[in-house]
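All protein chains but one are shown at their positions in the complex.
Letters A and B name the chains as they come in the text, with residue numbers starting at 1 for each one.
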Amino acid sequence: MESQKIKTGSLAAVLLLCLVPFLSSDYFTGIMAEILIFGIFAASLNLLVGYTGLVSLGHAAFFGVGAYTSSLVAIHLSANLFVSLISGLLVSLVAAGIVGFFCNRVSGFYFLMLTLAFSQMIYALVYRWGSLTGGDNGLSGVPKPTLAGGVALDSSSSLYFLILILFVLVMAGLRLFVRSPLGQILVGIRENETRMKSMGYNTTFYKNVSFVLAGGIGGIAGALYSYFNGFVSPKDIYWTMSGEVLIMVLIGGAGTLLGPVFGAAFIVILETIISSYTDLWMLIVGTTFILFVIFIPKGIVGLESVWRKSAKARAPVQTESPESVS
Amino acid sequence: MDILAIQLVNGLSYGLLLFMITSGLSLIFGIMGVLNLAHGSLYMVGAYLALGITKHVAPSFFAALLLAPLLVALFSVILEVGLLRPTYRLGHLSQVLLTFGLAYVVHDLVRWIWGSSVQSLSIPASLGSSVELFGQTFPIYRLAVMGFGLIVAAAMWFFQEKTRWGAIIRAGLSNREMVGGLGINITVVFTVVFAIGGLLAGIGGVAAAPILGLFPGMEFEVLILALVILVVGGLGSITGTLAASMIIGVVDTFGKVMFPQLSLMIIFGLMALVLIVKPTGLLGKQVN
Partner (left out) sequence: MRKTKIVIAFLLVLSMALLSACGQSATAPVSGSENKPQGEAPAAGGDKAPANQAPVKIGAILPYSGVYASLGENLTRGLELYFDTVNWEAGGRKIELIKEDEENDPQAALRKLRKLVEKDQIDFLTGPVSTAVAYALRDEVDSKKIPFLVSHAGGNDLTRSKGSNYIWRSSFSSWQIGHSMGKYAYDHISKKMYLVAADYAFGHEVVTAFKEAYTAAGGEITGEVFPPLGSNDYASYLTQIKGANPEAVYAFFAGSDAVRFVQQYEQYGLKGKIPLVGSGWLNAEDIRPAQGSSPEGIISTMFWDYHLDTPENKAFIEAYEKKYNQRPSIESIEGYDAGRIIAEVLNSLNGDTSDKQKVTEAFGKVAFTSPRGPIKFDPKTHHIIQQLYVIQTELKDGKTENKVIDTIGEVQDPGVQ
């Protein structure tokens, strides 16, 4: 019964998202595309932060690695979508494997800082290797991806649909994953790693799996961003980008499937609109963060439970057990 | 040889400057378990207040050095009581988000009040000249900063190890309930610690301003550096922070000269190396 409702709801949401390019301007379609890209990116970090309990401040490394790899492949080898996207995915998976191997040896705040260290070193590498990456000027002139028949996805709506398809695939995949036994092990690690260890699980192995998976999905988001912009900047790897995506997860609600997507939508819309009206947009964005922590500590999806609680107070018949969100 | 010696002095002076900037962050994290991402902002406010004081109140660097950190401490108390206190029950990530939001707000407020162009605080005339050291010219102000940094380190050590307040604070770190049970108000302890952290950030800001300059954005530059030192030294250890500051100052100074290609990576590479070899930093305890 419930899963039926979810199916209907998701289908309606996807349908509505499909209508965006037909109903709105190119500008708004562009913003929606960015929201979906950052939605994928935030959802991938959420796998670490929300489900496994590993707070990373270096997740932009894989976004950047995916973006640079697929752009470089598109420029120098083949603009074919599958070639460039899969190379972006593979290289970011490998990068995440290496970084994760080291980072998962430490925990807590040390983990956060070690991920930061690795992402900053990758940033420095990209910045220094100017002959390949364009250094601080970034990599421009990335060709639009082409399909098998040589058809280029060069209109904003065709790119939008590419992004939407991948968004739906990633979200559906994540939903399946977090409900799978493997996903449940990760949640177990988040809740109590010592207990999982004593139950005989090799927690380090599972944390590495989570890290690699998150890195790979982050890489896909990065590759999509480079198609979308036709440009990659080293800022995509810089710690400010890692901080921004972490904020998206926290604002949206860590440990929920859709929370990070809401967070991404909120941040992208907030920054786009506000910075057109005032130079002091950091003041407003910062105040928003503070207000969130004080009034909506569980993020945007927490709003829903606040609303439900007040509904409950009025009609005390519902007997749902809320999913644990922490 | 002389060049090596003077580079070592350069590294140590940079390291002690970094220690002054980081000590407050280390204290707050070690005792309260709060990762204060607005620490850089407090540092910046200290520097700008010093500029304001020397321009409008008393044209003396030393007056600013005395007054500005106190004002920053007062500002910190307001922040702790008004914003931070309600978030202690929410966990680390909430405080990270809150203090980061705060850093954004302070950034724009400073820009709004003092403008966005780069400014500088002049070195006091009495410390403005240079001396000969190992056959090289070395600014006296840097020597003064080194001495001052050592005094701050000694004072912090004395405060933590030898005074009643220090004992309470150390106890608060290991067992909050116990301190509460002894009839000591842990809430007040936290406010005081946060104020001291702010005071130290302010001192760092004033001392560094003549060397590093003042501009909106200076706080994020310093914040990342301070976080690195905090981790390399090990969480909750002032001695570790001091050691890490010196090591990073020296390694960075020599690294820039010997491996200029890697200059962007040195500090982060060092941090990664330390954490991989010793997952709790140089002198840290396991803190989750």
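In the analysis below, a contact is a pair of C-beta atoms (placed from the backbone, for glycine too) under 8 Å apart; a residue touches a chain by one contact, two chains touch by 3 or more.
Keep in mind that what you see is a predicted model, and the values were worked out from it rather than measured.
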Hidden partner interface residues of chain A, rising order: 2, 5-6, 8-10, 12-13, 16-17, 20, 23-28, 30-31, 34, 130, 134-138, 140-141, 225, 229-231, 233, 235-236, 256, 258, 261-262, 265, 269, 271-273, 275-277, 279, 281-282, 301, 303-304, 308, 320, 322-323
For the chain that got dropped from the picture, name the residues of chain B it touches. 3, 6-7, 10-11, 13-14, 17, 108, 111, 115-120, 122, 130, 136-139, 141-142, 211-213, 215-218, 221, 225, 253-254, 256-257, 260, 263-264
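To be clear about the criterion, only the chains that are shown with their structure count from here on.
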Please work out the Cα centroid separation of chain A and chain B, and write it as a whole number of Å. 33
In their shared complex, chain A is touched by residues of chain B numbered 35, 83, 86-87, 90-98, 100-109, 111-112, 220, 224, 227-228, 231, 235, 261-262, 264-265, 268-269, 271-272, 275-276, 279-281, 286-288
Per the touch rule, the chain A residues reaching chain B in their complex are 55, 102, 105-110, 113-114, 116-118, 120-121, 123-125, 127-128, 239-240, 243, 247, 250-251, 254, 280-283, 285-290, 292-294, 297, 326
